[in-house]
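Structure record follows, encoded as structure tokens.
What you see is the complex with one protein chain gone and the rest in place.
Note that the chains take the letters A, B, C, D and E in the order they are written out, and that residue 1 is the start of every chain.
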Amino acid sequence: MDIGFTSLWQSTGIANFTGGQLIMMLVGCLLIYLAIAKKFEPLLLLPIGFGAILANIPGAGMAESAVGQLLNSGNPEHLALLAQSLGVPVDQVAAAWKSAAGQAHAAGNWLASDLGYEPGMLYRFYSASIATGAAPLLIFMGVGALTDFSALIARPSTLLLGAAAQFGIFLTLLGALALNLVPGFDFSLADASAIAIIGGADGPTAIFLASRLAPDLLGAIAVAAYSYMALVPIIQPPIMRLLTSEKERAVVMQQLRPVSKLEKILFPFSVLLLCILFLPSAAPLIGMLMFGNLLRESGVVERLSGAAQNEIINIVTIFLGLSVGSQLSAERFLSIETLGILVLGAFAFSAGTAAGLFMGKAMHKYSGGKVNPLIGAAGVSAVPMAARVVNKVGLESNHHNFLLMHAMGPNVAGVIGSAVAAGVLLAVVGGQ
Amino acid sequence: MDIGFTSLWQSTGIANFTGGQLIMMLVGCLLIYLAIAKKFEPLLLLPIGFGAILANIPGAGMAESAVGQLLNSGNPEHLALLAQSLGVPVDQVAAAWKSAAGQAHAAGNWLASDLGYEPGMLYRFYSASIATGAAPLLIFMGVGALTDFSALIARPSTLLLGAAAQFGIFLTLLGALALNLVPGFDFSLADASAIAIIGGADGPTAIFLASRLAPDLLGAIAVAAYSYMALVPIIQPPIMRLLTSEKERAVVMQQLRPVSKLEKILFPFSVLLLCILFLPSAAPLIGMLMFGNLLRESGVVERLSGAAQNEIINIVTIFLGLSVGSQLSAERFLSIETLGILVLGAFAFSAGTAAGLFMGKAMHKYSGGKVNPLIGAAGVSAVPMAARVVNKVGLESNHHNFLLMHAMGPNVAGVIGSAVAAGVLLAVVGGQ
Amino acid sequence: MDIGFTSLWQSTGIANFTGGQLIMMLVGCLLIYLAIAKKFEPLLLLPIGFGAILANIPGAGMAESAVGQLLNSGNPEHLALLAQSLGVPVDQVAAAWKSAAGQAHAAGNWLASDLGYEPGMLYRFYSASIATGAAPLLIFMGVGALTDFSALIARPSTLLLGAAAQFGIFLTLLGALALNLVPGFDFSLADASAIAIIGGADGPTAIFLASRLAPDLLGAIAVAAYSYMALVPIIQPPIMRLLTSEKERAVVMQQLRPVSKLEKILFPFSVLLLCILFLPSAAPLIGMLMFGNLLRESGVVERLSGAAQNEIINIVTIFLGLSVGSQLSAERFLSIETLGILVLGAFAFSAGTAAGLFMGKAMHKYSGGKVNPLIGAAGVSAVPMAARVVNKVGLESNHHNFLLMHAMGPNVAGVIGSAVAAGVLLAVVGGQ
Amino acid sequence: MPFSELMMTGIQLMLIGMGIVFTFLIILVVTMKGMSRLAISLEGELPAVDTAVKAPGRSDEVLVSVISAAIRRYRDTR
Amino acid sequence: MPFSELMMTGIQLMLIGMGIVFTFLIILVVTMKGMSRLAISLEGELPAVDTAVKAPGRSDEVLVSVISAAIRRYRDTR
Partner (left out) sequence: MPFSELMMTGIQLMLIGMGIVFTFLIILVVTMKGMSRLAISLEGELPAVDTAVKAPGRSDEVLVSVISAAIRRYRDTR
């Protein structure tokens, strides 16, 4: 053995840095800066940013599988063994590994393990939390346990606003496909669907769908989704002012009727029933959301409701954030596609807001002026940010007009709406 | 690709419902109703009921493995590939998969994964929490950390009541075997043992044993165990009144002596010592129970004791409940065997109660009338419900007779007793 | 089938006890006694001790893998099948299994599973928490979230004390190698490195490194590390009194300057930056430590910081402790090597303390007497015990000299220092 | 898939998707109205204790106000 | 296994099972009595602070009573 400064120097970060890694670390720092200084969805963006930094440390391989580490090692002997195991020449080993399946895949893992390579910690977190789909679903359970659907139950018609706002999703899908005309873009239908769900303005739904349809784009999609959710107070108001008249914005809505405990208990079953009948592909999302809500409203399992609202969602958020961050590698993130995703994401939020507002105007007319069309903008979800924005814009036109509670209906309807949209995309695109 | 309403319609629940699934969903709703409206062990029955609904959504496959989904897909190409991998004709593929072991099993999983099938979320929860045995053991740790054994330490002789009540287990075992005389029943010794443990009136023990000895019956056994535990206030009083005289029930017992901190610390070691010496097969159950109790009584690890009593037990209960629910498929649950299990379960509780009462009467005589025989009924465990029932029945005969603390001794003794019985069954039946 | 008392008797602990198991159970009891009666690091030593007892129950196999249970079963048919699967004669099966890799290893596991053997619960806990490296890293995250680095930020020069105290690690490494001269010892460089890290006086770092470099010694190393951390109030004072003069010990230090919120937020990035640039092999340890600290100091993710400080660290500690305990088998622990490890550990703590004190004396001189050299002893980490010991010894010489806050700087510097040392050992020894 | 076909599929997917989303949520409106009627008829008339849209954290507020009041009194007495 | 043999095995299992359960718990009675005697002799005489069967949640009750008292006083002063 020969321990010397040379080999240690060769293992340092300085000696191995690539420009891409450096840029991704700066991206990570930017996300953390936005999380701390601008309070941009800090619960997610801070762990995502930190995960991005850790994932791009040269030589640490924290986001790599065991075979990934073997490939990165450059050890010719080990590469030859892997090539032999995969039955390809050494120069094709990386590509062959990417397409290896079944026993060849298992054999590669055995080999890497035998040679002493181990999966990085972030890779393990990703495998357990996102690749299985468990983390976003558990967060959805927590969201259900944290959400009071009373405003929606008191006025079910606001579901239409939550439906309309999902137009942003499907228009963005078209946009993503259209982007293929621009050289450098090559989005498949699955890619486009995963990107489009950013318009659902719902983090766990976006991560769940992206992990199923386009894992390579997951990092960019999650970052776009949470960033735009944080930007809702900047994106929405101009559109709201543009599409509604001063008079419409000043409409004061009737107080909501009280909702009984039994209604709150029956509500999750109503939603689940329709999901079962018409859209089983949305069952994981809607099932866990409604399970969480039933834990909350049943009133007999305070312990479990508390666990879903606190311990589970907090613990899972840490792992989810670090895992999403682990996907922010230079290779994947620093591409023209990410730029497209960011543009499409902004477009999706705007289109969803506009569609919600138009539906709001329709309901305004149809109801004889009782509905303030602004609450349509809350239909994109982004709970509770969008509802607060509605409240704020409403107050500008009428200082005694508190729309918050009225906007909560479409706001939570938007969560259901985007879960339904995700179910459609999974059924049509995922089942191919 | 052809996206059309036809294919989407074919994926809906309505088009695929089977009668069995519908009935199982109603069973799930019934369990939830009992949990919420009747407060029947809601911490378990609510998640079990919801899990049963989710597991039976047609087309969602939430309780299916990846290969299970492949088999359900009906895709002839995929079925042919699986049949080829298993080396059987296509029409025997389902049966061949059920008996596949070793490399054939691994190969089937690789194939399903390569073809894009993924395990359902509830299947993942079940694999991690119940198939490993971890969830019931962690709940047992929490039970240990939540249980104050002082009443038992102050009067060790009540262990005999906890021993006698386990007679319900073994009599039920005979009953289950005898049921084989009825056409339609075919319980093996392992099945009968797993059913019999319902008489232990202890949820985690029943789930642990069933997962080891008769996984196919786990759903029915868990439902029966928790249902009857909730029904203890209805099942026990008539038996108690029948088997004891008014005079016996009115006996006032001496106050319990105080118990020192050192005794409480040495208690878990006493129990563990006997388990080590005489019944190593009960070591997982008794070991975790006593570990939890030591965390509680040591007084130096408040953090860990708190985690065992709250975070861990709450989180695990959610996953355990959903996982048990995932086993409530029509195929397994809607059989004559479930009916038999329900009948045997009621029998087991009654027999255990009676045996405890007889031992109580014996101790009454032997002690010269100092022991109220009612406390024998608490020996079935069902902590703390059975002890409360004893208290209530005792108060009926003597308005100043508070038996609660006296019944806690046999009550917690019953937990140890049924863990011992489970150990015997595991050693004899599991080791074959 | 023949159920008889004979076979049950043969399965009891009494019939199968080996002397080694008995001794290991007494070791477990001793650890628990120290934890409860002497408050020796009870959060770790109590679960470790209990795990040791459970792991050594004869016939229960709680710390064994499925194949391990097959090997222990002595079933000649099963052993023959395993030997056939490994392609060796039956009498070499145990050795062949130990060196089996890749597909042979997988095949052995499949066979054992097909034959009905299941991994013991503690083996599962160990595989999930320590073999993956996850548990020590998550505890390190919690330590970061619990640690206030203000004292270090206010006086960065105390980092030198944290550096000097790591001399104990490297001197112990030499000592471990030198021990090979004594017959019966055969420590490889990896073994010696894992043992040496005991001198880092940091539990999770020691467990992480041992799990990577010398899993066979993990139990003894973890026990030694935590025991000596608990013994710091006994080990350190004589060395402190020996190496410093009364006048030096009486030095009163200047109050620390206040530290701004921004400095606290930038601190984790400073440390991580250097780790990235110079020592990527320390990235898992330092990355998770600094992630936890950022959660704490960012002030925008109270939920996550709370989860890292409480739920996660408590839950993980339970599993980590039981898992470490599961490694305390007679075969591994009752060897001359353990004795060597215990001697070396005491030596490591003493050497680290002395090195820290010498650096303290140097800083005392260089600063013109402003630095009390005692605070150098806190550089070994053992947070916050070592800092408290410094405070106590300082008070003996000057009743108004409160050194606690001044010793916190080198104390937390010692955590960083030993993580850096661990990174060096991993890079040089682990990468071979 | 050639671009034109891809776009056609996308448009198809948009129409079907929005159709299903609206259908689903419109049926849900109807279902929820029925559910509410059922709930109200099951409960007789709405019991007085029914909670309207409740502000979360009510008990925290009480606690905080109580504690701050207690702090004030405590300080006054010193 | 034919039915009669199965039942015989079951009866055997019942006898052995109840035997072991009783044996185990009777030995445990003896062990616990010995343990208690040992504990008491180790501790000299029972220290006064020893807790008898303790009601859990005691501190919660104190907190609740304190807070409710504080609420009452607080309301009275308004």
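Simple rule for what comes next: a contact is a pair of C-beta atoms (placed from the backbone, for glycine too) under 8 Å apart; a residue touches a chain by one contact, two chains touch by 3 or more.
The model shown is predicted, which means the values in this text are computed figures rather than measured ones.
From the set C:85, C:109, C:150 or C:350, the residue in touch with the chain omitted from the display is C:150, counting the whole complex.
Per the touch definition above, the residue from C:93, C:141 or C:177 contacting the chain not shown is C:177. Interface note: of C:115, C:192 or C:206, the residue touching the hidden chain in the full complex is C:192.
What chain C contributes to its contact with the hidden chain is residues 148, 150-154, 156-157, 159-160, 162-163, 166-167, 169-171, 173-174, 177-178, 180-181, 189, 192-193, 256-263, 266-267, 269-271, 273-274, 278-279, 405, 408, 413, 416-417, 420-421, 424-425, 428-429.
One rule holds in what follows: only the chains that are shown with their structure count from here on.
With steps allowed only between chains in touch, the distance from chain B over to chain E comes to 1.
In whole angstrom, the spacing between the mean C-alpha positions of chain A and chain E is 48. Each chain gets one centre point, the mean of its Cα atoms, and the points for chain A and chain C are 38 Å apart. Residue positions 1, 3, 8, 106, 311 of chain C each touch two or more of the other chains. Chain contacts: chain E has residues 1, 9, 13, 16, 20 touching two or more partner chains.
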